[in-house]
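Every protein chain but one is kept in place in this view of the complex.
Order as written gives the chain letters A and B; numbering starts at 1 within each chain.
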Amino acid sequence: MPRFTPYAASTTRRTFLKGATALATGALATPFLNRRAFAEPTEITMLAWYGHAEPDVVAEFEAEHNVKFKSKYYTGGDNMLGLIAQSPPGTYDLILSDAEYVQQLNAAGYIEKLDPADYAFDEYFPEFQQFPGHWSGGELYSVFTRFGFLGVAYNTDAITEKEASSYRVYWLEKLKGKVGHFDWHLPNLGQMSLLNGNASPYDIDGNAWEKVKETTMSLRSQVGGFFDYGGTFSSLENGQMLSVAGIGDWITGVLEKNGAHVRTAIPEEGGLQWTESFSIGKGSQKADLAKKWIQYITSARGQVRSANMAAYPAMIPNKKGWELLAKETPEEAKRQGMLLGESNVMDLIRGGRIKYRQLPVQQSLEDWNDFWSDYKGS
Amino acid sequence: MSDFNRNPLIDWALKLYALLAFAFVFAPIAASFVFSFNEDRFPSLPLGGFSTKWYVAVATDPLVWEGLQNTLAVGLTVSIVATALGFGAAYTDFRYRFFGKPVYLALALLPPTIPVVILGLAMLAFLSRVELSGHGYSVMIAHVVMCAPFAMAIIRLRLSQMDPDLEAAAWNLGASEWGGMRHVILPFTRPAIFAALFITMAVSFDEFAVAWFVSGLNETLPVKVLGFLQGQVSPRINAIGTFVFVTSMVLVILAQVLLMKRSAGQDVVADDKE
Partner (left out) sequence: MRKSITLYGLTFSLPLLVWQLLFFLFPLVFLIALSFWTVKNFRLQPDFDTANWVRMYGREVFWQAYFLTLALAASASVIASVLAFPCSYAIAFKFSETARRWSVFLMVIPFFTSYIVRVYSWQVFLSDNGIINAALAWVGLGPFGMLNTTFGTMIGYLTLSFPLVVLLQLFSLMFIDRTLIEAAHNLRCGRLRTVFEVVIPSAKVGLVIAALFCFILTFGDFVSPLYLGGGDPPTLSILITDTTKSGQQWPRAAVIALTMIATLLTVAFAAIGYAYRGRGR
């Protein structure tokens, strides 16, 4: 390298570098001290939405198996897929994704086949034992761990419960410029499809698809913005948006706990269900450990942690998990409607009020997405 | 410049305007500082109680420290390498004319024009094929590519203010090319080299989109900030922001003091500032 760095710069920089390194190592060493007392923990990698590998969820498992989670959080399923596609196989041992992406991960061959006998599906509610998106050709590729509903998210100071009981609330005059969209075509267009009365919102013929487009377009003048996760959070919280389409308790629940006046209602036209599940990455060197983790997080103990996850709350598919949750954190079980022996979320599902969010069946995913871009641009 | 044209009113108006400009630049930083001590999770008026819990949360998160260490290592290396490369390119453009120069310049200036999301994917695709992805140095490689053009532009700008005959004069006085570089070019471009070091380091400190893709599991701090922001909107981002701000302020002030001491001690050759 050519030498032209001025003398003064190199000295300052050197001292600065030294100081910075000392500072950083000193600080780094502290949190690791107690763990060093035992054997070096095995490292296992997880690719997930934010929060899934935070201490409130993984600490117990880490201690029991002398494991250390190394996490990578993504902020969108498509970036996640792109990342996996271009990374060396085996980079990620565990992959948490939504059911729609499990289908894509599987079709592209990025995840391992699993043995159903390894997991406690018999503890699950019957309707969750063979969740469609997680199985392919009779084989299991992903284990269901948590779910939630999407409906009308609204500001309780501005909108009444009655108004929020239909998707038509988005068209109210007082919400002009105050309706936000969570920026992803699937949940939004699914809600429009439900409003149009389609029994299977994602399995619709050409005619019904045209009608969905029409309904959606008529909403455009009400819309104040299209937001990602963070944007949705803050615009609901600071009242910039009074209602947001395409989300549910996974956002409003967190806000509610922090004192914001927002809530999600499942309207009479029905709600949508999102689902998260764990898969083992193709080529993982620690598949055994990964399996142990999935077993843990889908057991009653792990499910309770999952339901109470600090980052965002969710419902759990394991019935034994419900029982334990009622004992350990009854308020949260109550808030989320997961108490056995009274009206609960399973009744909503069994009453046909809830449809799975999924990839469009009769149209291609591109058609839906292209329409969404057109909608945003119009 | 003492002459009839000096009007104190206009001088003060201009100075006031400059102060307003600083206010605009520092307003979001100040707000972030204030809200980092706010008890509430979400920033809104009126303020909640005073709390340092977000600092505690950041300070006790080993992943943040790991990210910070990566960021510092990457930022320092990137600023030095990118400034060196950028200096070379700027000098080449200033001094030489050769076949294919437009291509050379295009290669030197193209990177910042590529949208980061897709540059990230393309970089990862390449680096993982040559087994250079997923490390701290992967981010470094990518950031040098992205930062060198900034360094080049800043240094080239300074060179364009130099009289090209100055270097030739040095040669005529018997200096070698290397000597001319040392005694004419380097002193003359010194302020620009410093600026380039700072700016490239800063660009690297702040880059998260490409880093998200190529860093794999060895993430830098900005990638984590992105997670805090998009994943859960936590005031921790304000705490980290304030911490980084205060640190860089301290460094800048230190550098200032050191520089002033130095320039007081000896006269700098071609510093043509009055």
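Following the convention adopted for this analysis, contacts are C-beta pairs under 8 Å (C-beta built on N, C-alpha and C of every residue); 3 or more make two chains touch, one makes a residue touch a chain.
All values reported here derive from a predicted model rather than from experimental measurement.
Residue B:Met123 is the one among B:Met123, B:Ala170 or B:Ala211 that touches the chain missing from this view. Only one of the listed residues, B:Phe37, B:Tyr55 or B:Phe205, touches the absent chain: B:Phe205.
Counting the whole complex, the residues of chain B in touch with the unshown chain are 1, 3-5, 7, 10-11, 14-15, 17-18, 21-22, 24-29, 31-32, 35, 43-45, 84-89, 91-92, 95-98, 102, 104, 106-119, 121-123, 125-126, 141-142, 144-145, 148, 152-154, 157-158, 160-161, 164, 177-178, 181, 192, 195, 198-199, 201-203, 205-206, 208, 222, 225-226, 229, 237-238, 240-241, 244-245, 248-249, 252, 255-256, 272-274.
Chain A meets the missing chain through residues 1-2, 76, 78-79, 81-82, 85, 104-105, 107-109, 177, 180, 183-185, 223-228, 230-231, 234-235, 238-240, 364-366, 368-370, 372-374, 376-378.
The rule we apply is simple: only the chains that are shown with their structure count from here on.
If you average the Cα atoms of chain A and of chain B, the two centres end up 35 Å apart. Taken in their complex, chain B has these residues touching chain A: 40-42, 44, 59-60, 62-63, 65-66, 68-69, 72, 76, 80, 84, 87-88, 117, 121, 124-125, 128, 131, 133-134, 181-182, 186, 190, 193-194, 197, 212-213, 216-217, 219, 226-233, 251, 254-255, 258-259, 262. Residue ranges on chain A touching chain B, taken from their complex, read 1-2, 4-6, 8-9, 12-13, 16-17, 20-21, 24-25, 27-28, 31-32, 45, 49-51, 70-73, 75, 79, 82-83, 86-88, 91, 228-230, 233-234, 237-238, 254-255, 258-260, 311-312.
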